[in-house]
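A single protein chain has been omitted; all remaining protein chains appear in their positions.
Letters are used for the chains, namely A and B, taken in the order the chains are written, and counting of residues starts over at 1 for each.
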């Protein structure tokens, strides 16, 4: 147990010190965030500070930031006694991951060959948040079943794999994937599912009493759902082209998500004999449209096209929760706590396919000559690429993301299976008490009097006494 | 019961398919979100992508979006056992409504006569959100007393009526109403009250045990209150003129709302013999100032003018909760669950009056010659309109919104009174269990073992057993 202690804080310290050293060696401000900007402006004939990329991207960045920390964090609070772990560990691994992502993505995408430095600006911050999102998705599959150290290890490798597959997909294959259907969601989904498969716990039913939600925990989870849902247009448009690119990605995502809500409700209601709705579906499947439009959001998919994508995603994702999740658990032995297969992996693959088809069907009449070049970035080495070829490379990109997710997850899962990481026993899964001091705090408390801040009626004492066995109130 | 099921999912499916078809026929990207933007820029001599309307309006749009989904949704979670319905049905009808609003508002406001198409951009999305707000206000009056199908029908007609009254007020009468005191709040308020009147339930006291809040549900509701309050400056400035128009609307709304908080607290404290505060007032009346400045926010009402409006709105709205709501229920038989009369209808009317007076009092010395023309859009057919005439048309606009609300609500209420919509029995009102699976979910649950995720102590079993009768914990 003291060994566990040692490792958690040791990991945090060592890794943070490593980050400081690596940042000292490699990371510098880019020209738009450097005090020399006034000279850059003069040199490049930029007339106004508003042309700084900051003003094009900062509102979207803050929305994405909310999605990462509040969105993902609260979405996972649905379990009755794992809210601290959901929000708290999400906070921890995202904070670590984004630093490592700035380095990894920098080395692969923007290392300046002359100076050997990585120059960062607001777009780098968005990309780091995106990279972290992949790991947070994977966290959803193993929620409640792993230790914080395992999560940190999972994030370290996850970010590394992400940067490589992103480099292959975006730079080598030159596929487009602004909202990350392939790069983020497909990869993150399969990465998490593969890890969960390797870490399969045949006796997980021993913590059955902790699986499931209570009324207020479901309401907390809706905070996560809604902030993800509302800000998804910013997610899909955050790094698209200035002007029409960002504008169009917002419209498409906004429409697609609205459509998803209706079919999610329809299938959820249809799936119960009583016609009642299930909060699991509302919390998760309503978001599938955003995932599936990650690649095509910036394309001229047209408003009704976005609605169609959302329509089918709501259906498929909800059906996934009803039919596929039980199948995965029983047959394939994949225990997927949050159902990321239905929310990220499957819709991500759909998104890759939609992106490939939409790209292949692009035409100069719809995009305009220059519009086609801008949207697909047919410049430099790729200036002669046709839309059909582009469609093929999009499809290839999707395969790369699946392979990286499955193979990478299998390897990382094997590492995490080593019996050195202090993971919880089967009967203690989904229980905050394993890693968190239980509520007894206050600014003016007596630190060594654990009773101090607890209700002292006989009844609540009773509850505390038997809470290790079976009773959970509210 | 299976009939109910059928209808909920049937409505969602049929309407979503209808949306797809209509969007396919009518909706296209506007020139600022179209890939041809690069040509538009060249043609119109636009020097920078930052001139795209997207960058003027997107931050405000996202704030409005948060108000619609988190603000309205969580504000209604105050009931002890209707949080799922509050947030969930709000989510459903807003998602449906915004699609229908894009079509209806498009047909009335921006149908291109040559192509027969509606061209949408970020301003269209804001207007769709605004339109939906009217229906969500109406939902507040009938919260807990209607079925999801009734809500969908109410939204279908609500959006339709909204588009018509908006066309009359903004286009024909050429009234100004950027933040929608008249168009959104007055209409939405009276629409909901009229429906609630028609659906009057004399035996609603049978669900008395479910009426009222618990400690945590009141805290959840404050999330809604605060996000509405904080982002109201964005609401009132989202579609005002670029530059000083948006800037001024923000300042006015910010000040007005601050003033409202103080008088709300004062009256709330004064109303109780003990001097204690009432969460109902803090949750709702603090927002009345934003409603009442919807029309005048973009005018030169001056900072102290904004404070005065807020001062009186806090008083009137809080008094409404204390004196008028009980009167409405007893005498006029209007059961108004959230008190929308005090938060939207009455402050909306005040806002219309303030707008008319401020417009009539406008002068060239205060606005400047061009400023007056810009602010009131005295161009084209209206270039010779005087401010006095404008004041008269503003007042006329307010009357139109009341008439549409009352008459429209009465008609729609009659439709909803038909005994085919599966609404809850009197003793089941305000109870999530009628339409929602109760918490027993988890990603790894056994779907057919309802006990699985529930606490299994004798005590909690007892609770579940008698929860249909009278016991609600927490």
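Keep in mind that, in the parts below, contacts are C-beta pairs under 8 Å (C-beta built on N, C-alpha and C of every residue); 3 or more make two chains touch, one makes a residue touch a chain.
All values derive from a computational prediction rather than experimental measurement.
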Q. So which of A:104, A:120 or A:349 would be touching the chain we can't see?
A. A:120
Q.
For a quick check of understanding: of B:254, B:404 or B:421, which residue touches the chain that isn't displayed?
A. B:254
Q | Identified contact with the non-displayed chain, of A:39, A:112 or A:364 | A | A:39
Q. Tell me, which residues in chain B touch the chain that this view leaves out?
A. 50-51, 55-56, 59-60, 63, 78-80, 143, 204, 208-209, 211-219, 222-223, 226-227, 229-231, 233-234, 242-244, 246-248, 250-251, 254-255, 257-259, 261-263, 265-267, 269-270, 272-280, 282, 286, 300, 302-304, 307-308, 311, 322, 325-326, 329, 335-339, 366-368, 370-372, 374-375, 430, 466, 470-474
**Q.** Touching residues (missing chain, whole complex) on chain A
**A.** 1-2, 4-6, 8-10, 12-13, 15-17, 19-21, 23-24, 27-29, 32-39, 41, 48-50, 52, 54-55, 58-59, 62, 65-66, 69-70, 73-74, 77, 81, 83-84, 87-88, 91-92, 95-96, 98-99, 120-122, 125, 148, 216, 220, 223, 434-445, 447, 452-457, 459-460, 473-474
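Throughout what follows, only the chains that are shown with their structure count from here on.
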Q: Just send me the rotation angle from a CA overlay of chain A on chain B, rounded to the nearest 5 degrees.
A: 120
Q) In whole angstrom, how far does the Cα centroid of chain A sit from the Cα centroid of chain B? A) 31
